[in-house]
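Note sheet for the following structure.
Removed: one protein chain of the complex. Kept in place: all other protein chains.
In this document, chain identifiers A, B and C correspond to the written order of the chains, with residue numbering beginning at 1 in each.
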Amino acid sequence: MSNTAVETVRTFDTRTEAKIPLESPLAYAYRRSGAPAPTAGSRATLRERPFLGHLILRGGAIVLDEAVRELLGVSLPGEPQGLVHDAEGERSIQWISPDEWLVIVPGGEEFALENRLREALADAHFAISNVSGGQTLVELEGEAARELLMKSVIYDVNPSHFPVGKGVTTVFAKTTVILRRPSESRWELVVRRSFADYTYRWLLDAGEAYGISVER
Amino acid sequence: MQHYSGFGLVKHALSHHENWQRQWRNPVPKKQYEVIIVGGGGHGLATAYYLAKEFGIKNVAVIEKGWLGGGNTARNTTIVRSNYLWDEAAALYEHSMKLWEGLSQDLNYNVMFSQRGVLNLGHTLQDMRDIQRRVNANRLNGIDGEVLDAKGVQALVPIMDCSKNARYPVLGASWQPRAGVARHDAVAWGFARAADAHGVDILQQTEVTGFKIRDGQIHGVHTNRGDIEASTVGCVTAGNSGVLAGMAGIKLPLESHPLQALVSEPLKPVLDTVVMSNHVHGYISQSDKGDLVIGAGIDGYNGYGQRGSYPTVEHTLQAIVEMFPIFSRVRMNRQWGGIVDTCPDACPILSKTRVKGLYFNCGWGTGGFKATPGSGHVFAASLAKGEMHSIAAPFSIDRFHTGALVDEHGAAGVAH
Amino acid sequence: MSQPNRLGQGGRIERSRKLTFTFNGKRYQGHAGDTLASALLANGVDIVNRSFKYSRPRGIVAAGAEEPNAVVQLGSTESGQVPNVRATQQALFEGLEARSTNGWPNVQRDMMSLVGKLGGKFMPPGFYYKTFMAPASLWMTYEKYIRKSAGLGRSPMENDPDIYDHLHQHCEVLVIGAGPAGLAAALAAARSGARVILVDEQEEMGGSLLDARERLDGKPATQWVAQTLKALAGMDNVTLLPRTTANGYHDHNFVTLHERRTEHLGETAAPLNGRRQVRSRMHRVRAGRVVLATGTHERPLVYANNDVPGNMVAGAVSTYIRRYGVVPGRRLVLSTSNDHAYRAALDWLESGREVVAIADARSTPDGELVEQARAQGIRIITGSAVIEAKGDTRVSGARVAKVDLDGFRVVGGVETLECDTLASSGGYSPVIHLASHTGARPTWRDDLLAFLPTLVKGVSVAGGAQGVFATAEVLKDGETAGRQAAGEAGFEAPSVSLPKVARRRDGAACALYQVPHEKPTLRAPKQFVDLQNDVTAAGIELATREGFESIEHVKRYTAMGFGTDQGKLGNINGMAIAARCLDKSIPEVGTTVFRPNYTPVTIGAIVGRHCRELFDPERYTAMHQWHVEHGAEFEDVGQWKRPWYFPRKIDGKTETMHDAVARECRAVREGVGILDASTLGKIDIQGPDAREFLGRVYTNKWAKLAPGRVRYGLMCKDDGMVFDDGTTSCLGENHFLMTTTTGGAAGVLEWLELWHQTEWPELQVYFTSVTDHWATMTVTGPEARKLLAELTDIDLDREAFQFMDWREGTVADVPARVFRISFTGELAYEINVQANYAQHVWEALFAHGEKYDLTPYGTETMHVLRAEKGFIIAGQETDGSVTPEDLGMKWCVGYDKPFSWIGQRALTRQDTARTDRKQLVGLKPKDPKVVLEEGAQIVLDPKHAIPMPMVGHVTSSYYSPTLDSGFALAVVKGGQQKMGETVYLPMADGRTHEAEIVSTIFIDPKGERQNV
């Protein structure tokens, strides 16, 4: 198999099987600000899903679609703001820009996936960057989750405008998040590592009125 | 011209104020003037005044399409300082500062120039390096100023949060004691009244619609009230300069941006100096009426709408509350916007053009008000002599082709 | 505590809930549902303030946002102080404490009023421009006293205990104002299914219906209000926001709504269920369509002494009677130009008090309300007006005369009527403030005697705000507007059945603003136009005499409309007076433009949560916890918190910065140190044209950089000035990892995208930020190899892994890329691991590093070490005016590259090509103990008189423990040709330092140490 891509691009598995203690981007925030336990009146819950595999996929939709369908089992969301999950709900791919998608898979799968995508895409012009260490996924649930988001993001989160299966990059307080709606009840924030503490403190502060709790 | 004084005020009170004269005439345009100034804002009126007073050229018209002093002169936050970084800019603004210091008496009009001092705060090590660089340069240029540490700042402004807990703690500041604020409208009115007294015709509601140019020489202007001739024309039209230059076939490296400002409700005196911060991005002073006068940077897009975007106001007030947490419960009364003509190097254009006798004075960006007398004075000297005054010379349009920019961006990150 | 003016019945207050409050130190009682103003009136408090300029006693004039006088200081504690609260908009709560903002020793007996009385004559508009000029030296003293009289309320001197927040709202239809038009509009729009927000500034929704005399469907209007609000509240597509002011209308239908959530309950927000509540909230609304149903403000008439307490606008009298059960006096005289104001007299009479007379400026008033008044036996004096109020601290009479409106004169005799309350009405001004916020200038309508809004796209107006006054028409107008707005937003709205209202027959109003007096305006007693700023008709007349002819000039000269009420009552009257003086029509003297805010807004609410700990993000690296635990002092670099230095505690004493940095420097030069370099920007670049792209954006060559190798690069803007630098590594033939400065990361990525997307889309390359993915730790110093060798499987042999190579392998069992680059001049390895592993690797390095005394160092030591090597910091050695050659970095410029890279062309411009530009050099102070000041200016002749020609400045300066001497980097004109020459640095303390111009490289000029 002639595989120029593999020869011209240096892939690197940044994850190891060795038993190494990992620290999520929120590790410092938990120590500094704590993690409020649920109370009776708790109307919003925050939960981090750390250490997932995050890949940025760059290329044209036509170039990428087939490989993605074959390897992820879902079709590439070609329409803006599209977010697609696989049947188990464990793997997702999200439209970020006309030539950029965010793929999130269970931690440890990302390197194999990258290699298989590279093989499948072969000589096409594309790029894949592993950003797993640079961001984390934060879930928000609860009846007040949407109002908490209204305090935090400028984007319209009304269900009429933000249906399940949508995701956007937008302004969160004074930083940027990727905001997604994987299901009726759940919102996801993809947060950059260096802004994670700020984002967490913001959510705790804005969520106090709803008795926000953190599941760890 | 009626002389203004406390005694005069008493005298007029006794006659029920029925005998006050007009502060300026409303003359019929003559066919011809020696010099035409286009633009009746502070700079244009100052130019006309100094032409008449200092250079003996009294046959001057100031042509204003609206009302005199109705543009940025009436919309700025009135800060006057001269602690600029580069020699060229420092010379220009210090020249202006010296004129400010006797302006009320010179004009016989109290422009309420209040030398309460200006602090430019530093919040990072690089801020402090820049402050030291600027203050050292100022000192060797003969401009007052010193570098203060956080304690020194706290002593001057007890109500400011100078603690280490701040997100961006105050590390120090530059302090120019001679700097301050003035009453913006009075500057335009004072220059107008004094220029008028010297015989200058101020033609309000008169719009220049074109230039009369023959063989590369200016011969006058077309206006909505007829043609007016002059062999020297100086354009001092701020945000409209590009439009005007276009009429003469000249392009200027200018962009007009919204610059917003706001005031709180009037409060009893609580802040005695002007405080500016590039880093947290806001500045504040308190007017004699008691309003906190607040501003920040320009909006990034071009705009002639005299308004900008709301987040600019939000960010500005966040900065103010970061510096002055006690103002959180104070209320903001009013916001507005000016149109500032900005140059790529944050310095003005004072320049001849390729049309002989046609001059431009523009591009003051956010720094125009404080330069009013100095700008008028050196521009008048240039128009009178047909050669750019030595202080004005570095601000020629040519610099954008030779590369000899006077880049004040570092010192002008916040509008002022 | 009796409330002398409280009626035995009526009003919408809760009579069973009594509230105690304090005004100017005196205790009073009011009811739940009162405003502070209605409670003060109920208690017969006449004087609520002293005026700004003349210190005249002032009372409550209006009942809403337009009130100019009743501006008070609220608060019982220092931190709870709120300056300038409008008593008409402040709900009464238990324990409220308020005081007047002016008046000394108190508002009843104000010493300043003497000054006002005697001096008032000498204070025409603009008097301060005409005096205080001599001698010049005394101005600052004069100013001190002028400032003393400034301001209304005072700022709290303690920090705000309350919190605020924002809510980002989106809706199809935003209806502003919940009077009849707004309620009908909201109902109609809501029925379509569109998202509707209905907002109203008052404590209670309903607007004019709350004090209307009309019956809707034969029932009191308030019943329809209640029923409509109930219907709206039951719809989940509707958000009702009472107590919320639409204060700013911005471009593209962005509206800010200020909701006061707890200000009606107390001066600070009490916790709810143990959780903090926000005091007020800013709703940032993006609306598809906006319906302005903002109603009208009644204009008072301008007559002599119209500011004496007891003068009120007519509508306010009705409001106090009907909504609050308060009748603010005993004997009323009403002066009016229109029918609608007759309500005040009828309401007054019905509350059992005496209506002395109605002076109607029209000669033959004959509307329905006029007839009702006649039928009630009220005396109506036609063709007349109140020309002057009598009284000092309270109205004691009204002087009424026949007036010739066209001739602006009093005709016939003057009759003085005894009364204690004087209500006036000169007509109704549509509340058009919001419509003009985005610059649309309103237009004058002679038939309505009012300015009407000019509309921009996406906005409509309904009801009084567009000059529709009769209730039935207002309701219909609102319903139509609501339906249309929803329709334009794509929702089909069914028509809504509206209540039946009997149509009232009103006579035509006449135009009356300033009432003529027997004396000319300049000689008559003061006739106030803007009560808050003490602007009089005489002042306006004087301004026009002095040449101030446009209304903008008049306003500025007199300060009319610049108060906290923004001239809601006075501006139109002022324009009419200016027009009269100039013999022009109102539209000829100009139009009236309003700016946000409609009413003042708490700054804290605009700030929201973006204050204190959340003012700006603090960005942390993956090792931040370790740095905190190890006592690091931090430096702010952009939003990052970077360790600045790590002071050690020695014998309980913390090291000074100087000592800590010296120790850290020595550790790196002699042993091994470690730096957290994670903050550097990192960009993953992939694609067949990646190499070509690098060649275009960097000044140097990239064509031959092989995989496994690293190169330093400089980036310029197209003006030839350096703006960023960093190393870029070749990972694969088509794959590079670029690093940027910490502060430049976002800017460089956007810069690359800009060129790719706008200029060179044909180049096949992608850029992705991986800054946060990698944690970077620089291990550097002579012992670096030994230490790293203990932890890695990478061959560290100096030949196998050379300077400017990178390799991959593991460090502490973690996959790592290691870059052999050096910013210290020492042997150095930059270890990059996935950030989730960083803490482990960092700690493993210390576990092994103990025997080498592995020393963590911060940015300060980094700066010293790099400066000793002459390495620049973009942004410190450069300031946007420095070229690569100015930095002496010609070696980093590829003049013969085939593509004219960004910045190349500009370098040959006339000024940029000069050889005597400021150039980077080293400076060695003649006295080694001297550490030059960064920013010190450099001169060649220190004896030169001021202004002294300067040839450059110090960009970086430190003490070098290695050299045991101060040293510096500087830019000096023509400096590269001045090696060995002496320059001078005159300092603020009078000392002048001497320094020698030397090479920028102070240590290891051949670069051997990094190559070992």
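Please note the rule applied: a contact is a pair of C-beta atoms (placed from the backbone, for glycine too) under 8 Å apart; a residue touches a chain by one contact, two chains touch by 3 or more.
We take it that contacts and distances are computed from a predicted model.
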item	value
Undepicted complex member, UniProt protein name, chosen from "Sugar ABC transporter ATP-binding protein", "Sarcosine oxidase, delta subunit family", "NADH-quinone oxidoreductase subunit N" or "Dipeptide transport system permease protein"	"Sarcosine oxidase, delta subunit family"
Interface partners of the hidden chain - shown chains only, full complex considered	A, B, C
From C:H250, C:H624 or C:R817, residue that would touch the chain that is not displayed	C:H250
Contacting the left-out chain in the complete assembly, out of B:G282, B:G303 or B:P325	B:G303
Candidates C:E14, C:D404, C:E750 or C:D793 - the one touching the absent chain	C:E750
Hidden partner chain, touching residue among C:D718, C:D793, C:D941 or C:D964	C:D718
Hidden-chain contact residue, picked from the options C:V554, C:A906, C:V983 or C:I997	C:A906
Interface residues of subunit B (partner: the chain not displayed)	240, 242-243, 251-256, 300-305, 307, 309-311, 341, 344, 400-403
Where the unshown chain meets subunit A, residue by residue	79-81, 96-98, 100, 154-155, 160-161, 168-171, 176
Residues of subunit C (touch criterion as defined above) contacting the omitted chain	170, 172, 250-254, 286, 288-289, 438-439, 456-458, 488-491, 718-719, 750, 753-754, 757-759, 761, 900, 904-906, 909-910
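One rule holds for everything that comes next: only the chains that are shown with their structure count from here on.
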item	value
Distance between chain centroids, defined by C-alpha means - subunit A, subunit C (Å)	34
Inter-centroid spacing, subunit B versus subunit A (mean Cα positions, whole Å)	50
Per-residue overlap in subunit B, given as positions that touch at least 2 other chains	none
Subunit A residues within the subunit C interface of the complex	7-10, 12-16, 18, 20-25, 27-28, 31, 41, 50-51, 56, 58-59, 99, 125-135, 147, 150-151, 153-156, 158, 160-161, 173-175, 192-195, 197-198, 201-202, 205-206, 208-209, 211
Subunit B partner contacts - residues on subunit C that touch it in the complex	81-84, 121-122, 124, 127-134, 136, 139-140, 143, 146-148, 150-160, 162, 164, 248, 250-251, 254, 256, 284, 437-439, 522-523, 538, 542, 545-550, 552-553, 556-557, 559, 564, 566, 595-597, 600-604, 606-608, 610-613, 615-616, 618, 635-637, 719-720, 875-876, 879-881, 906, 909-912, 933-937, 939, 946-948, 950, 953, 955, 986-988
Subunit C to subunit A touching residues, read off their complex	165-170, 195, 273, 275-278, 284, 286, 609-610, 613-614, 616-622, 624-625, 640, 684, 686-688, 707, 731-735, 764, 766, 768-775, 808, 810, 812-815, 817, 833-840
